[in-house]
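Selected chains from the complex are presented in situ; the others are not included.
Chain IDs A and B follow the sequence of writing; residue 1 opens each chain.
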Amino acid sequence: MQVDRFRDHPFLSFVDWSLRGIGQVVFQNNPLSGLIILAAVALNSWIYAAICVLGVAASTATAVILKADRAILRDGLYGFNGALVALALVAFTSEDFRSGAVPSPAMLAYLICAAAMTTMAFASITAVLAPHRIAALTMPFVLVGWLFLFAILKFDALDAGPMGKPVSPEYFTQTMPYVFSTWYRGVGTSIGQIFFQDNWITGYVILAGIAVNSRICAAMGLLGAIAGTAIAALYGGPETAVRDGLFGYNSALTAMALGGVFLVLTWRSLLYALFGAAVASWLWVSITTFLSPLGMPALTSSFVLVTWLMLLGQGAFKALVPVPPAQSTTPEENRARYLASQSS
Amino acid sequence: MQVDRFRDHPFLSFVDWSLRGIGQVVFQNNPLSGLIILAAVALNSWIYAAICVLGVAASTATAVILKADRAILRDGLYGFNGALVALALVAFTSEDFRSGAVPSPAMLAYLICAAAMTTMAFASITAVLAPHRIAALTMPFVLVGWLFLFAILKFDALDAGPMGKPVSPEYFTQTMPYVFSTWYRGVGTSIGQIFFQDNWITGYVILAGIAVNSRICAAMGLLGAIAGTAIAALYGGPETAVRDGLFGYNSALTAMALGGVFLVLTWRSLLYALFGAAVASWLWVSITTFLSPLGMPALTSSFVLVTWLMLLGQGAFKALVPVPPAQSTTPEENRARYLASQSS
């Protein structure tokens, strides 16, 4: 295919793998998706875009140095956790969460090490999950992110910043009514928050980047963000947190994972995915509450937890058609392959 | 057998599976045991009895909808975690822990979703543990229970209640002497607390429900509760917490699991089970202390943790005779089968 032009190019393959790495945050093994997402991030902040590139390059390069399996490298799978951990470290140590701040040299060394560590964590978690035929998802990022964020609070040479961004609903005390902009901004920002971008336009551009590779994924991401936001509204989540997309980003990822990527999309798995999106919204609150005494963000932990809990036991439920991670491409192709195997 | 009359009945099978689900909380695959236990709960509070039925029905129905394996459904194994999570959500959000309160519609929807989630968690944890030939125990309940309880604290539409029930020894400040009633009430309430029933008579009726199916199980449950309570007394646990059965419920479950259900009952495994019961009592305190900054109850986590730690490595110790979960029926039958295999 045209999009695979540089995948094995002698010089540009690393760029291709890195762009796929950015796309893989939202399950898109496509360098063009990665490029559009990177542009969406840059639209919000050049600093974040640069940090995103640095993170994905550091973790992908670590995999190259350690002579990792080429097939996994070529899918960009060693990069997406590195991109996220680099973004998280900058986001939660910047005075202004929205735009980010240029990191100090000590911080730069620190975040490159964190990104490198996600490569080892990805290999480890993948090895542990291999017999269960489910993917590591963003767990390497969540684990390494928490561990490297906690340490920051205690080192003089690393500025923890004011942890200025409200990361839990606790911070929102005033009650504000939901208005129309709560909805369309909340849903868009939900997608943006996957990449720590507090910008609803960025969110919709990211959706466009996803749609380039898979329209089902983009639709499921949108549906998931809406479901997470609706749960927050129904159960009285604070308006400002909803508007900031905090209730929706885990739901968007969960809906994509369960609605087509790791389960063949059917009416049953659609409902299963929406149930998962609702639970991911509740559990984001739960994990945030658990971590709040430490001032630590939940990251994408509720997405990982819900998706694992709903996929690990997939063999027990005949109503679901699992897609092993190694065979999953796009929801469209996964479904076509399944239908072909049924009719033959 | 007579008790299996309705197990495959076209209409009543679901009732049979649900009653077995209630029995499976204490390892009894017997609808009559489930019925007696339900009556014991109703003796304390009609609300809790109704919630118990709702929980077990919701999680069993989820398994039916997802087309789960019929053999596991017929053993009631998809129901027991749902019953517990529904009871826990009501218990810890009711103004009066003892009698419970009728949940609001938002809460009802919430607890049905939690019960449904235990079905997926049960399938997942079972799949992960399958190669080690040990059971999921009440881990699906503990995990889903914690996650859904934490979230409650932050939603306007869900009333967290005063969390009125003392859930940790920290709450008991006054020192009271142990008297005779501390013991017989503490031991009885320990059995009751497995189902969140703060009522010692209910506890003894539950024991009778267990004895209908297995006298060894009932005896081990009683011994475990006594061991847990004795540890508390020896190590200076507060009288009121002992009286409320808080030190004994994990010990009772641990003693049943190790003393006959998952290990063939011998003198060695009897001592092993009592050691486990003692450790479960200590570790209940430990986990309670860990969770106390968050005001979260330990649920049955110390039972699960101790039992897993004492069973996962079973292959390494020739002094123990493991019973794989899929083959375990009652301690009596497990022992008879083992003796038969030895003599042949």
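Everything that follows uses one rule, which is that a residue touches a chain if its C-beta (ideal position, glycine included) is under 8 Å from a C-beta of that chain, and two chains touch if they have at least 3 such contacts.
Small disclaimer: the values here were computed from a predicted structure and weren't measured.
Colleague: Count all the copies in this homomeric complex, not only the 2 that are shown.
Modeller: Result for the total copy count in the complex: 3.
What we mean here is this: only the chains that are shown with their structure count from here on.
Colleague: As a quick test, compute the distance in whole Å between the mean CA positions of subunit A and subunit B.
Modeller: Distance between chain centres, rounded to whole Å: 36 Å.
Colleague: Considering only the defined contacts, which subunit A positions touch subunit B in the complex?
Modeller: 131-132, 168-170, 234-237, 275, 278-279, 282-283, 285-290, 293, 305, 308-320
Colleague: Using the touch definition up top, name the residues of subunit B that touch subunit A in the complex.
Modeller: Within the complex, subunit B touches subunit A at residues 63, 65-69, 72, 106, 110, 113, 116-117, 120-128, 131, 143, 146-151, 153-158, 293-294.
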